[in-house]
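After the structure tokens below, expect a handful of questions from me.
A single protein chain has been omitted from the complex, and every remaining protein chain is retained in its original position.
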């Protein structure tokens, strides 16, 4: 269990921090201004492309990707970098091609795609030329239970025909999100976890009706392509578009969840750290009733609690990363659930205090805190609500401890 | 301490519920559609005017206003009505001319206005012809400490000259918000609570620069006129525009706080009740892992906790109303602080569970929950952060208990 | 819903407070000293008898008992008195013959006893000559589910034969606890809630083996007769000892729960109030880092939270009392569960802060706080754990709200 940054990580952290200091943080105001001008326009503002160019030039690209195609980092190595990127949530991850859901989609294509699928979709994704979306959640059912999925993928000769309704498909409002990975049922009569399949659906396929962007609190998240509601009506794709094979959908979903979750958690820790900094600075700047807010006992209590919580959380995320590196995603199953349970709740608690220290400003567009809160809040039901994960984790704990008795 | 609804209240509750059932709830979808078409437009959508006409016809108008000018209700009587209106937060309060900040502004004019001021501003406000705003909070300082206020109101002959910057001035983006009540300092050298004055500033006075709408979580709240940032540069109004007299600003602010807070709390309880209903219905509708969510122990725990919390909260609000009715706002000081501390936190807890039961939908525009959460969250620092109120309440408790020892 | 003290209550509150000030509070040190000398001795120390004599003389006796046999008070009237008695938990309730479990047992006899049973047991209990116990909880099963009860009550001619094991039978270690009310099954094959019966068993009946006192944290609670583990082996009592009839046990248990719970809650509020006083005084007395603890923001936050919590809790208890008075225990079912859920948790939170303000002393024998904490902690599973009550309350809420939909 070795968590300390090694030489590679230290080196990359320095490079990434330089990039953040020189390019990303200064670009935040530009980003805000461009976003203000782009109301109703889906997709990233121009500054993101500029940052991508710079990041690529510096080799800060696809850092999340293990093996030769990417930076070849372990999860522990990537953790420190991902946390730093979380500090500028809207800019740093897309700038370095490390943003969800593309990372998960690229990983899925990398692991399960055919050579043709990789050539057509993985290659431009790795190059940052197109983006992608992952269509799983449905409005009509509790999607945390995969057997509830109602979208159908039916074979008809050399084609699959897709019918169904999805929502909260992040990124899909972006016209440049060229490819959708769609989860549906190929065989509703099969065993519980063999009913589902995943299939590649180009966004411009006839029958794909991208109806509207779902909001999160009041945010449309238009910079990264929002959260689409999509209706699939008799959408036809060639049979070669299936990922792995029929019935593999649940297994693929499980495989992508591990990295997806840990990246979310790493970024959330970056948010918490930057939030804590904002809180302390604001409190140091404001005077009420004759002393700066940093002299108020209650605010100090928040600061101390925040620090103590962050430290524990980061260690759990690092341990999980280390387990994924050493025993694999399956061996790290409990820990992956644990960070999914612990992280959003903890960071939400901290951000609530950051807001409170800022007063009205803390919820406004002048600070990033309310938007962070919205993002982190969604993590409490992304990939299934925490309650489902807690139930599953408890079942394993019960099995383990009663077996030992 | 008599809280049960009397005959008047029962009668009015029935009338209001009929109005809600027949007009308000059915209008919610219309409201949503009209708002969707009015992106970037400040002020209420047309459906609100229709509802106002109907409410007026039914005598459901200015229910908040004691005495002959209004419905003449006690705070206890009004509480049951205000809670019901809170259930449809964007529609019912403006439809009945019971919305903040107008109620507070009308009350202020009622109590402290000259006959001329009443004729010019109170009359059209009571008639629902114009709306108003209250300009107190400043971006540069911790406004919970009134001595921090930097806006200046300086006498120059027969005029006052106002200079300063305010933000989160709710309603002021609405072009129909004809009149602003502005808090500023007339004498920075006076005793701590005699430095401030309030003055009437017509929104179209030269030098009033309404710069932008502040957002709350991503919401612009354009239906009720948003939350403006306003710069006052050499704004000149006649000396007759002062409310009461120079130095009375702090006292006026205190006087309006009581009713304002209790109305917010009453409405928040209405939100909590409707939220609980939404939670239960959603949980009853959704099946996961073979049973409806209402059979999940954790969700039942939330439902029970929500009910127990709401009951306690409502009783405290009613007791506070009863105290205000019987011993006055000053005598109810501790209780007014208590409900200000207890209500937002409690309702926020409940709404968090409502969101969680809804999954992604709970944060989206398809349900009112996230927007309620945003509204209730702001109450935790409206009129000063909870921490300031807790500190003050504790000081009095300490004084009381150490005196008795 | 009228909660304010009426003339009778005001009068009795004054009388009770005089008794507390003149006799009870001064007796606390005597009680402590006598208890210190009585290690290993079960039953009240002599000072309690002295207080009983005085209370009786003053008419402060059986205040809990409605009707002519007692003080004839409503639940709302009694609430204010019961809270005051809770302030001196070990002394005031037994001094006034208002202590559990006798009140519940007397009420049970009053409602369900035959004339003979009343003559033999109720009369001396009302006179404070003997005490009693209520034997329901069993060590081997989850007693919150009444169908789990394993104790058997089997008819054999003119006698019932009782076999079983009970524990946490409060008061039963006291040799003066002359009579036990025992819950057992007469017909395990009957309908779910008709299997149980209650029967009167004199403590000195052969086969009643009072084995040991269960402790609560480290306390043996010997002053009120502790918490006994009792084995019943072929214990024979005449058939006339049955309460009401065979199969009525569950109904009797339900009937006594309402008053029992509300009395516990009223007393717990008295504890919370006295705890808050202790906290404030301690904080005012102690100086650390240059200022009294009452100037520490965190401690002020606790004080404010405590006050706000107590106010809400008391109102809920009063409303429950009022409902019991006006619509009966059954009509107040939800509220009785609500106070059972809310009270211990809230008061525990407050006492935790009282302890923390006192440092080590707060957990020691020099202050009553740790013992209060222990008492209040047990309420979280007395009459079934809170979780069972929350589940039941939620079920009714779900039924109500889904019906209305």
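Each chain carries a letter (A, B and C) given by its place in the written order, and its residues are counted from 1.
The rule we apply is simple: contacts are C-beta pairs under 8 Å (C-beta built on N, C-alpha and C of every residue); 3 or more make two chains touch, one makes a residue touch a chain.
Note that the coordinates shown come from a computational prediction; the quantities given were computed from them, not determined experimentally.
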Fill in the blank from the handout: Touching the hidden chain, out of C:42, C:78, C:121 or C:167, is C:167
Fill in the blank from the handout: Considering the complete complex, of C:34, C:114 or C:144, the missing chain is touched by C:144
Exercise for the section: Check the options B:46, B:188 or B:297 and report the residue that touches the missing chain. Expected result: B:297
Problem - Touching residue (missing chain; options A:162, A:180, A:338 or A:382) - result: A:338
Fill in the blank from the handout: chain A positions in touch with the non-displayed chain are 1-4, 276-277, 280-281, 283-284, 294, 297, 299-301, 303-305, 307-308, 311-313, 315-316, 319, 334-335, 338, 341-342, 387, 389-391, 393-395, 397-398, 401-402, 404-405
Handout entry: Positions on chain B where the hidden chain makes contact
Key = 296-301
Problem - Residues belonging to chain C that touch the chain removed from view - result: 39-40, 137, 139, 141-145, 148, 167-168, 214-220, 227, 286-289, 293, 296, 298-299, 355-356, 359-361, 363-366, 370-371, 373-374, 377-378, 380-381, 385-388
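In this section, only the chains that are shown with their structure count from here on.
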Handout entry: Chain centre separation (chain A, chain C; CA means) in Å
Key = 53
Completion exercise
Note: chain C sits from chain B at a C-alpha centroid distance in Å of 43
Exercise for the section: Return the residues of chain C touching two or more other chains; collapse runs of consecutive numbers into ranges. Expected result: 297, 299-301
